[in-house]
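The complex appears here minus one protein chain, its other protein chains still in place.
We just call them A, B and C in the order they show up, numbering each chain from 1.
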Amino acid sequence: MQEAMINKAKQLLADGTVDRVIGWKRGEFAYDITPAVFETAEELEKEFVFDDFTAANVSKYLVKESKKEGKILAFLKPCDTYSFNQLTKEHRVVRENVYIVGIPGGPKLDAEKIKAKGITGILGVKNENYTLKIDTVYGEETMPFYEAILDKCATCKSKKHVVYDELIGDEGEVLDSNRFDMVEKLENMTAQERYDFWRGELSKCIRCNACRNVCPACTCEKCVFDNPNSGVENKAPADSFEENMFHIIRAFHVAGRCTDCGECSRVCPQHIPLHLLNRKFIKDINSLYGEYQAGEDTTSRAPLNDYKQDDCETTVVHERGVE
Amino acid sequence: MDKNLKEQVLRSSGVNVLKCMRCGKCSGTCPSYDEMEYHPHQFVYMVERGDIETLMHSKSIYKCLTCFACVDRCPRNVEPAKVVEAVRLAAVRQQGNNHMNPNQIPEMLDDDLPQQAIVTAFRKYIK
Amino acid sequence: MQVNDNKDFQPLIVAFCCNWCSYAGADLSGTNRLNYPTNVKIIRVPCSCRVNPMFILRAFQRGADGVILCGCHPGDCHYTSGNYFTRRRMTLLFSMLDFLGIERDRTRVEWVSAAEGAKFAATMNEFTEAVRKLGPNRRLEDLRCRKQ
C-alpha cells in the first residue's frame, strides 16, 4: 500500500497535477506517526509512511495547506473524507486546491493497547492472519490483532469515501456500526451514576487542548476559550467545573458538525472517552430531528442551523423515564 | 351509549373521525349506497357521536364491499371503509355474548341433527 | 428520591426573558400584582435565541440553582424563527446536561406570551418550588466563586 501511494504521489508531482503532498512520517518511535508535507520525490522515498499505525486524520491540516499557492495531494481514509467534506461545506478548505486520493481505511492500531499487554520497546508490527506479530527490542511478541485496534476503528461507521478525485483500492460501504452502544449504556444508568462516571472521567482532564487541536471541526481562527471578549476565556482547569464547561461547550460547538472521526479520544493523553459527548449529540440529533451524518455531503443544512415548526419541545428531555 | 365501544372502534380502525369535514364524497362515491341503510358519511358521523350500537345492528355493515373507493377519494384521509370494518369487527366480537353452553347441548340433540353441526356450533360459538 | 424537601432552602433562579413576549409577560404579572418568589432574577435578552449555552453554564458555575429560559410561543417569534433555533439548541443542551448526570429539573424552557402574566407567575412559582426540592446545585458549581 505504502509503495502504491508513494508511486502515485511521485507520478502526480512529476506530471504537475500537484505541487505538494500531505501524508505521514515517522517520529521517534515506530508507532509515533504524524502528518507531514512532502515536496519532492526524494522526500517521499525517504520519509513517507503508511502502515497500521497511520491513524491521524490529515483533513484539518488542509485548512491551512489548501490556502497556499498551488495544489496539494491528500491521501484520505474514508473517515477523513467526511471531515474534509464538512470543512468544504464550511468554506474552511479550498476544494480546488486539493487533489484527493481515497485510500482504504483501518482498522488502525492503538500502541497504548499493545503496551498495556506489557509489551515495550516496539520496533514494528505485522498482521499475520489477525495475529499481531510485534517486533520489539526484546524479541518478538504476539497478540490478537483485534485486541490492539483503536476504539474509533472498532466502531467504524463507514468504509465509503464521500469525496475523492481518485481511489486506490476498492470502494467500501457505509457500515451498520454499534457506535451508540456505550452512549446507550450510560443513558440507562441513574443520574448519580452518570454524574459519577463523568466526574471520574472529566476530572482527569489536564486542559492540554489536544482534543481541540486535533479536532477537524475545531478549526476556529480563535477558540472562544482563548477569546478575552467571550467571557469564558480560560487556559487551565482551575477547578472541577471548568473542564465540565470546556467539554460541554466544545461538544456543543461541534454538534451537528462532528463527523464522529474519533480523533479527540485517540489523542487524549488522559484517555477520556470524549467522543461519547459528541456521539450523544449525534444520537439525539438522529432521533429527534432525523438521521444526519455530518460531512456526508456539502450542501445540507446542519441540524442546529435548521428547524421544523413541529420540532419536539425541550420537555422530551424531562419526560425520559426516571433519572 | 357505550363509550368503550366508541373507543374500541376508534382504536381498531385507527381513524380520526374528527378530521371529517362532512363533504359526503364517500357516500357520493359509494357503489353500495342504495343497499345501505346507513351510508359511509353517516358511519363516520355516528361513530363520532358514539352511536355504535345502531350501526352494529344494521345490515349496512355487511353491505360495504370494502372496495376502498371512499378511502381513496376522501379529501381529508378519514378512511370511512376502515370505520365500517371496525364496526363490523365490534359486532363479531360481541358474538361472544351468545356463546353456547355445553349444558344446553343434550336437550338440543335429536336423531336428525348431524354430528358435524354440533362440532361446527361449538367451533363458532365457544370462543 | 429526595428525603427532605429542603423547606428552608432559598434557591437562586436566573430567568432569561425575551424582550418582546416573556419580558412583557413578566411585566404584566407585575402590573397584575401576581406574586412569585424573590428568588427569581430576570435578565432581558432581545430574543430567546440570543441565549448562549455558555450563559446557562456560567450561571450554574457561579452558583445559580436553576436556570429558566422564556421566549415567545413557537410561531410567534418577533424575529420569525428565533425561538425555533432556541428549541433545538436547548433540547440538545438539556439532554447533554442530563447525560452528564445533572438534575433535569434545574433547567427549563417555557413559552410565555406578552399576555400571559398569570402563566409567567405560575411558571416561576412552580419552577422555584421544583428547584427548591432538588436542593443546592452542587454538581455544576464552581466552588471557588462561592468562597468570597
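What we mean here is this: a contact is a pair of C-beta atoms (placed from the backbone, for glycine too) under 8 Å apart; a residue touches a chain by one contact, two chains touch by 3 or more.
Here is the rule we use: contacts and distances are computed from a predicted model.
Trainee: UniProt names the one chain left off this complex as which of "Heterodisulfide reductase subunit A", "Monovalent cation/H+ antiporter subunit D family protein", "GrdX family protein" or "Secreted protein"?
Mentor: Record says "Heterodisulfide reductase subunit A".
Trainee: So which shown chains sit in contact with the chain we cannot see?
Mentor: Contacts of the unshown chain, counting the full complex: A, B, C.
Trainee: Looking beyond the chains shown, say which of A:E43, A:D135, A:E187 or A:D306 touches the absent one.
Mentor: Result: among the candidates, A:D306 touches the missing chain.
Trainee: Thinking of the whole complex, not just what is shown, which of B:C26, B:M56 or B:V87 touches the missing chain?
Mentor: In the full complex, the listed residue that touches the missing chain is B:C26.
Trainee: Residues of subunit A in contact with the chain that isn't shown?
Mentor: Against the left-out chain, subunit A lists 67, 90-92, 219-224, 227, 229-232, 253-254, 301-302, 304-306.
Trainee: List the residues of subunit C that touch the chain left out of this view.
Mentor: Residues touching the hidden chain, for subunit C, are 12, 14, 19, 23-24, 26-31, 33-36, 38, 41-47, 49-55, 58-59, 62-64, 78-82, 85, 89, 121, 145, 148.
Trainee: State which residues belonging to subunit B touch the missing partner chain.
Mentor: Touch with the absent chain occurs at residues 19, 21-30, 33-34, 39, 41, 69, 73-77.
Following the convention adopted for this analysis, only the chains that are shown with their structure count from here on.
Trainee: Mind checking the centre-to-centre distance between subunit B and subunit C? Centres are C-alpha means, answer in whole Å.
Mentor: Averaging C-alpha atoms per chain gives centres 53 Å apart.
Trainee: How many Å are there between the centre of subunit A and the centre of subunit C, using C-alpha atoms for each centre?
Mentor: 36
Trainee: Provide the list of subunit A residues touching at least two other chains, using ranges where the numbers run on.
Mentor: none
Trainee: Enumerate the residues of subunit B that touch no fewer than two other chains.
Mentor: Within subunit B, no residue touches at least two other chains.
Trainee: Report the residues of subunit A in contact with subunit C in the complex, numbered from low to high.
Mentor: That would be residues 183, 186-187, 191-199, 224, 230-232, 238-242, 244-245, 248-249, 251-252, 255, 277, 280-281, 284-285, 288-289, 303-309, 311-314, 316-318, 320, 323 of subunit A.
Trainee: Subunit A touches which residues of subunit C in the complex?
Mentor: 53-54, 57-58, 60-61, 74-75, 81, 84-85, 87-105, 108-109, 139-144
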